[in-house]
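Notes for the one structure printed next.
Yeah, one chain of the complex is gone here, protein chain that is, but the others are all in their spots.
Showing chain A:
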Amino acid sequence: MSILTVSNLTKQFGGLVAVNSVDMTVEKGSITAVIGPNGAGKTTFFNLITGVYQPDKGNVQLGSTSLVGLKPHEISRHGIARTFQNIRLFSNITVLENVMVGLHKQLQAGIVGTLFQTKRVREEEKQAQEEAYHWLEYVGLAQHLNEDAQNLSYGAQRRLEIARALATKPKLLLLDEPAAGMNPRETRELTEFIHRMREDLDMTIVLIEHDMKLVMEISEQIFVLDHGEKIAEGKPAEIRNNVKVIEAYLGKSAVTPA
């Protein structure tokens, strides 16, 4: 059963066609990778799905609901969460509060309840703290709960982004280059962690990644973008030997030896 269906998705910036009629189907519970050379339109593709940009043409469907025209916060409410290529944490607030922001949509407190600090609001707040702490434990950042997010190490910031995304209880998690800047050991741990997340949380994961070792190891389905167009899709083994893909990464001369 497919959870995400993208059809004929197109986005232009001026004369540049960043994403050009891309079709994609993501199976529920799968781990899918989107790869491609720099500037292929991968991040734009994610931004179109999450509502940061509106597509010029085409459709994005989560289950049976269309996401086109929805604002990012509405799409988040439908169950899509994401991390960012250039980390976007709330730098000057604490690690725990960062995750608590992820719980935003499930908290009911309104203006009046907050002003009078009703019992319900206080209990809800306490539970939110506990739940946020739980997510920190899950990604292994619990001991840093009171630090400012900006003071964490790079790898820890990446994990915090994931924890924050998990707190929104997504059905579909989009990871934009989760392994960027990580050393081989960290990347290996991340690979395991992504697997574990899917098992534990019953999620579908789509990731953009340049680390081919990670991509080949982890993904069940791979989509390859180049110059905004989908040039290939398939299982890792198929992609590895796809002529078009090798051409896109290494140039024509790699495919047709002179």
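The rule is simple: contacts are C-beta pairs under 8 Å (C-beta built on N, C-alpha and C of every residue); 3 or more make two chains touch, one makes a residue touch a chain; residues count from 1.
Criterion: contacts and distances are computed from a predicted model.
> Among "Branched-chain amino acid ABC transporter permease", "Nitrogen fixation NifU-like protein", "Chemotaxis protein CheW" or "NADH-quinone oxidoreductase subunit N", find the name that the UniProt record gives to the complex chain excluded from display.
Record says "Branched-chain amino acid ABC transporter permease".
> From the list A:Lys28, A:Arg77 or A:His227, which touches the chain that is not on show?
A:Arg77
> Identify the residue among A:Val17, A:Val52, A:Val68 or A:Ile231 that touches the chain left out of the display.
Of the candidates A:Val17, A:Val52, A:Val68 or A:Ile231, A:Val52 is in touch with the missing chain.
> In the whole complex, not just what's shown, which of A:Leu201, A:Ile231 or A:Ile246 touches the removed chain?
A:Leu201
> By the contact definition given up top, give the residues of chain A that touch the hidden chain.
50-52, 71-73, 75-77, 81-82, 84, 88-94, 96-97, 100-102, 104-105, 107, 109, 111, 114-115, 117, 121, 125-131, 133-134, 137-140, 142-143, 145-146, 148, 155-156, 159, 164, 168, 182, 185-186, 189-190, 192-193, 196, 200-201
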